[in-house]
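Read the structure below first, then the notes.
Right, subunit A next:
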Amino acid sequence: MRNALSLLVLTPAIGALLLGAVPNGAEALMRRLSLAVSLVPLAICVWIWSVFDTSRGDFQLVERVGWLPQFGASYMVGIDGISLLLIALTVVLTPIVLIAAAGSVHHRFKGYLVAMLMLESTMLGSLVAIDLLLFYVFWELMLVPMFLIIGIWGGERRVYASIKFLLFTMVGSLPMLAAIIYLAMQHGVGAGQVGNLSFALGDLYGTHLSPVAAQACFLAFFLAFAVKVPMFPLHTWLPDAHVEAPTGGSVILAGVLLKMGTYGFLRFALPLFPEAMVAASYWIGALAVIGIVYGALVAMVQPDMKKLVAYSSVSHLGFVMLGIVSLNTAGVEGAVYQMLNHGVSTGALFLLVGVVYERRHTRLIAEYGGLWKQLPVYAVCFLVVMLSSIGLPGLNGFVGEFLILLGAFRFNHALGAVAASGVVLGAAYMLWMYQRVMFGPVTNEKNLKLTDMTRRELATVLPLIALAFVMGVYPRPFFDVMRASVATTLAHASKATAARDLAAGNQPTAHAAAGASIRVRESPRHVVAEPEGGGAAAPAEDSAVPAAGNGEAH
Partner candidate 1 sequence: MHAAATEVTASLPIAVSYLRYIPLAPLVGVLFHVALGYRLGRRAVGLVACAAVAVSFALAAKAFLTVLGSAAGTVVTDNVYQWLSSGEFTANVTFSVDALSSVMIMVVTGVGFLIHLYSIGYMAHEEDYARFFAYLNLFTAAMLVLVLADNLPLMFVGWEGVGLCSYLLIGFWYTDPEKASAGKKAFLVNRIGDAGFVLGAFTIFWALVDLGQGSLTFATINARAAELPAWASLAGALLLFVGATGKSAQIPLYVWLPDAMAGPTPVSALIHAATMVTAGVYMVARLHGLFEAAPAALQVVGIVGAATALLAATIGIAQTDIKKVLAYSTVSQLGYMFLALGVGAYGAGIFHVMTHAFFKALLFLGAGSVIHGLHDEQDIRRMGGVAQKMPITHATFALGVLAIAGVPGLSGFFSKDEILASAYAGGHFGLWICGVLGASITAFYMTRLYVLTFRGKFRGDHHKWDHAHESPIQMTLPLMVLAALAVVGGYVGVPEVLGGNNAFAEYLAPSVGHHQLGLAAGTELMLMGISVAAALTGIGLAWVMYSKGPDADLILKNKLGGLYQQMREAYNIDAVYDALVVQPLMRASDALWHSVDVRVIDGVANGTAAAVNSAGEGWRRWSTGNVQHYMLTVLVGVAALILALTLSSLIGVAG
Partner candidate 2 sequence: MIGTVHYLALSAVLFSIGAVGAVVRRNVIIIFMSIELMLNAANLAFVAGSNSLGSMNGQSIVFFVMTVAAAEAAVGLAVILALFRNRQTVAADEIALLKW
């Protein structure tokens, strides 16, 4: 399949348009159609995984079509290990959310399905885009469906939550647009002719920027991605967005959208501004650790279940950020793996909270109590998912957290130690919530009438639980896929990181060596190769990136 990636991105969008044509009455047809449409990207992703060459760290299945030649921007897509894993997460979560939607969404059902499919399309787009401008396009487009999902199908304060979500993200992302343009321009200057800008990621790797400019651009990128992660001071939109979003919306928001921030750091901020990133790694690490402890502490006292899970996401993603800034193989691979874990376990947590919300229409922990006796199956599922989220060994959460702490400890003992306390706090608020909801006598008589999970609800949660077990016991396939890509990403910053590690007094970790060993054509111009013929021949005057040697597309 020549342009698998474009197909992957466009199928959900086309499906959404098809769905638009379905008459409002036919709910069953809508359900089946939307599910079928969402399974196509899953199939494509499986095919890509089978074809993916794990030994190569650079981009594969690259497709390139001229879009804005005047700017040197082109529709250029490609994937490497990291984006493949996140794509897999997206294509797994979306069908689950669509199945769950049948039970939970009642008014304007068709609109919900259309919005969800459009959301999937834009998320996949931003994961495959390796042209900065194309990435920015999908990055902004992602906001619109999410804004609608929170705004139309959300809870009482949904309007405030959706506007807050939107403005927070936009405040972050627009300075990034300015930085992207500046970067593209600098590339033009670097390559001799002032005129020819280029947004292709491959070309921009080598751009040399004055230290001040590099810092400024890095800060702009940092702001955009930190809001999305969310990192400590910029996180207050998340609890509101989660509490007010419908169940499906929360699952996707927590499962995939939050990962865009951390993915952005790994794909763009780190390779484009290695020195700035390494220099900033200390204070970002500090912010991440504050986020971990702060998120855990505040989660402790939340009266509302969804808000508690939202703050736990702040804490978990604080771990991921700590892993990334540790800039050693263990930390970064742990971070990428934790991204997947968080998607699985927090996604499942939101589904489970949704199950109870559908029955009692309240998320307050005080309203529940002694559910184990009423809903044994529900309680067991909740237990397993909770354990995976607090990182019990044998389940997926542990693998990610262990590696992140390992890497972080290498980076800085103090940060590693405080982060380890985050693990304890994490267990504390989760167990306390679990106890108040599940254990103890049945306090509220309304809970006596609750029915256990239906087959549909089980169908949404069980795959995630199975995934949690598999990822906990046998994580090798996932690590094989991302090993080369992480090494390449770290290789970009290897010089600066080695200097930092030496300054910090411990030996330069092996990744510097490992980076070199991974077969990476280091010259910035040709990291991205073009397909032989290419789906649509790159337009002639696109002189920014001369067609490189052999193409990859199969």
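In this section, contacts are C-beta pairs under 8 Å (C-beta built on N, C-alpha and C of every residue); 3 or more make two chains touch, one makes a residue touch a chain; residues count from 1.
If you want to know what made the cut, all candidates are chains of the complex that A comes from, given by their letters.
Computed from a prediction, not measured in an experiment: that's the story for all the values here.
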Once the contact definition is applied, which of 1 or 2 turns out to touch subunit A in the complex? 1
Subunit A residues within the candidate 1 interface of the complex: 164, 167-168, 233-236, 239, 294, 297-302, 328-330, 333-334, 370, 372-373, 380, 387, 392-394, 398-399, 402-403, 405-407, 409-410, 416-417, 420-421, 423-424, 427-428, 431-432, 435, 438-441, 473-476, 479, 483, 506-507, 509-511, 514
